[in-house]
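Excluded from the complex is one protein chain; the other protein chains are retained at their positions.
This part shows subunit A:
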Amino acid sequence: MASTRTSPEVTAAPQPVNDNRLRGARWWNEIGWRHVVGVVMVLICVLPLLYAVSASLNPAGTLTGSNELFRTVSLENYANLVPSGFGDWMVNSLIVCTVTAAGTVVMGGAAAYSFSRFRFKGRHQGLTALLLIQMFPQMLAFVAIFLLLLSLGDVFPVLGLNSQLGLICVYLGGALGVNTFLMYGFFNTVPRELDEAAKIDGATHAQIFWGIIVRLVTPILTVVGLLSFITAYGDFIIAKIVLQRPEEFTLAVGLYNWAADERNAPWGLFAAGAVIAAIPVVALFLFLQRYIVGGLTAGSVKG
């Protein structure tokens, strides 16, 4: 019975609204237990997040001091983020992820267009090769990527280690393998008759691409853009080996360094940073649930 009381806002108005409503033991057996499960699971889901929010509002700033949830509420940790370099990390992350997402959408979309619309030698082999490459996430080769950037830095310092542009390029290297298939399938659903009509009217292939196709496949472009943004935002291992100077860190690397600092872990500062860092992603997620679920079932896994 506890559950009926704990979720009054969920069960909303009392019984008489619905005629064929179940009552008593039967209701409990069919529906009631589901609310118990729901409430327990929601608590489990929310507690660690509440804990993080509470720690971020607690000026004590240590692990022990954060244990009483919402004992003290102050914005001190958030104020302390300003001089801590957190702002730089946020900007770095946003720049790196936005450029990566834009580049991924453009290159992946272009590749999907050519696979979907042109018939050229090696097309079938190309698709097969992409499918095979797709199996091996780029991060598996992180040692080689590190060594590659090490020697690339001698020729193009801006593409070497310690460079955000270098990091973006690495991310873009994974663009085609991961997303072409997702897009290719969607591009195929746009009727070819549209292109042909435009061609007869004298449109070039570029005009067809930018003027017709791109407008019709906007949903998949959005999904791919967001997924690649979120993937790059959450990437740790490649960012960690490429970026070694604190002022160049992305959020993942910077926040890790705070939390992993065993002796004097600035826990409150970390929690405040984590809350702010999570906001854009959580917002995107809740806002675009439908799209992302579609992308998930199409086979991509969030990193």
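The criterion applied here is as follows: contacts are C-beta pairs under 8 Å (C-beta built on N, C-alpha and C of every residue); 3 or more make two chains touch, one makes a residue touch a chain; residues count from 1.
Convention: contacts and distances are computed from a predicted model.
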Options "Universal stress protein", "Dihydroxyacetone kinase subunit DhaK", "Anti-sigma factor antagonist" or "Maltose/maltodextrin transport system permease protein": UniProt name of the undisplayed chain: "Maltose/maltodextrin transport system permease protein"
Contact with the hidden chain (one of A:V73, A:V91 or A:L140): A:L140
Which residue of A:L57, A:L172 or A:L227 touches the chain not shown here: A:L172
Sites on subunit A contacted by the missing partner chain, in the whole complex: 7, 9-12, 22, 30-31, 34-35, 37-38, 41-42, 44-46, 48-49, 51-52, 55, 62-64, 66-68, 99, 102-103, 105-108, 110-111, 113-115, 118, 120, 123-124, 126-128, 131, 133, 135-148, 151-152, 154-156, 169-170, 172-177, 180, 202, 204-207, 209-211, 214-215, 218, 221-222, 225, 230, 233-234, 236-237, 241, 252, 255-256, 259-260, 265, 267, 270-271, 274, 277-278, 281-282, 285-286, 289, 293, 296-297, 299, 301-303
